[in-house]
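Missing here: one protein chain of the complex. Every other protein chain is in place.
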Amino acid sequence: MLELRNLACVRGERRLFAGVSQAIPVGQLVRVRGDNGAGKTSLLRLVAGLSEPAMGQVLWQGSDSRQVREPFQRALVYLGHASGIKDELDAVENLRAACALAGEPVADGAAVDALSAMGLGGRLQLECKVLSAGQRRRVALARLLLTRKPLWLLDEPFNALDPQAVAQLAAAVGRHLEAGGICVYTTHQPVEIAADNAAELTLGARA
Amino acid sequence: MAKINWFKYAAPATFYPLAGRLAPWFQAMAVLLGAVGLYIGFFVAPTDFQQGEAYRIIFIHVPAAWMSMFLYLLMAAYAGLGLVFNTRLSSMMARAIAPTGAMFTFLALWTGSMWGRPMWGTYWVWDARLTSELILLFLYIGFIALQAAIDDPRRGDRAGGVLALVGAINVPIIYFSVKWWNTLHQGSSINLTRAPSMASIMLWGMLVMALSFWAYSIAVILSRVQCVIAEREQRAAWLQALGAEQG
Partner (left out) sequence: MSAPLQAAAPGKVLAAQAGAGAGGMFLAMLRRDLLLVYRRRADAITVLVFFSIVVSLFPLGVGADPALLRPIGAGVVWVAALLASLLSLQRLFGADYADGTLEQILLSPQPLALTALAKVLAHWIATGIPLALMSPLLGMQFGLAADALWILTVSVLLGTPILSLVGAVGAALTLGLRGGNLLVALLILPLNIPVLILGAGAVDAAQSGLGAQAHLSLLAALLVATLMGSPFAVAAALRISLD
């Protein structure tokens, strides 16, 4: 399980949030809410370990995630605004590179299946620079169909997706939660995700 | 239950008034020692039988060159401490030292070139020590430019820390390679060994001047670190208030 303990975040001279505490048990879906600039992305980056909190800790299975960096990173998928898709590579190459980097190398066949499931079946041989924003997003999200990592941190995963892709992604998140995973995400669109245990975390509620 | 690193935030706040109290004393010391040192240099030390009066610039040149190198190591040490232990004050000290170090490096180059004119008949020769000093100036400027280019103070502190450490490791390598390059390309230019009686009073003059430069550096660095603290005080203040209400 994941626990946020009294997290504070300072960017430049500005305090984004402070005193964020939340215990997130296995199988829970957490939606991070907040206005633009409230620090939703910063919170996800902080939980992922990309930035250091000004105060507080992120606990993974009871230990400080910065002390158990390697096992924590093995357990974690973080998908940010920038999807890490290379223009010069095709969808399969991109997906396989991303998976290899995450320590979960996949074979060509599995990658092709995942991309087809995301509705990219006919475009596997194209360099990604000719794909649309939504299609590139799907390439990045296809990783979620292949990974076995328990903790998902998704920053605006539904951006640029059409309703059909949104439904596919929501279903994938639902399966992940059923299998005992955790998902922390942000979104501006109201999306129905089937979850037995859903929670919210609101930033910047003081004002 | 929240663990707050008090040292991290409280230290600059307690250091601020201390720095304010100490700085004037070091200023006074710098002026006093400077006057004594310059008196020794200009009036007590005898005229050099080879170089005439022009040699007297070494009473500024040599201590400035010493300071430029000491301060770089000091800066790197502070920056390294700040990087490893995440102590904000050490990073601020490194930030405050850099301009003074660069100033002394420039002073050493300038006086060196003024000394070079009567000695070698030219303002610049590719002497090993002058060349190393020039490269040191580039290293200082790089450090200052990097920190100036980064808006986020914490990123600036830490990036400067990495750069200062890499630079400090490189300084001896640069020095020896330049020295080696110099001996291969041209003979060593001047030699400072003199009659022992004269060397002793000259050494005294340089030592007093070096102490004066130290006092000046400490005074300026303390004042500058006060400015750096004041610039960031607002942020520290809310963190302290927050710590008090939740601790």
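In this document, chain identifiers A and B correspond to the written order of the chains, with residue numbering beginning at 1 in each.
The rule we apply is simple: a residue touches a chain if its C-beta (ideal position, glycine included) is under 8 Å from a C-beta of that chain, and two chains touch if they have at least 3 such contacts.
Keep in mind that this is a model prediction, so the values were computed, not measured.
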{"item": "Contact residue for the chain not shown (choose from B:Ala28, B:Leu73, B:Val162 or B:Cys227)", "value": "B:Val162"}
{"item": "Which residue of A:Arg5, A:Arg31 or A:Arg96 touches the chain not shown here", "value": "A:Arg96"}
{"item": "Candidate in contact with the missing chain, chosen from A:Ser83, A:Thr147, A:Gln168 or A:Thr186", "value": "A:Ser83"}
{"item": "Hidden partner chain, touching residue among A:Asn6, A:Gln28, A:Gln73 or A:Gln168", "value": "A:Gln73"}
{"item": "Positions on subunit B contacted by the hidden chain, ascending", "value": "83, 135, 138-139, 141-142, 145-146, 149-150, 152, 154-155, 158-159, 162-163, 165-167, 169-170, 173-174, 177-178, 180-181, 184"}
{"item": "Missing-chain contacts mapped onto subunit A", "value": "45, 48-52, 70, 73-74, 76, 78, 80-86, 88-89, 92-93, 96-98, 100-110, 112, 125, 127"}
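Everything that follows uses one rule, which is that only the chains that are shown with their structure count from here on.
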{"item": "Subunit A and subunit B, separation of their C-alpha mean positions in angstrom", "value": "47"}
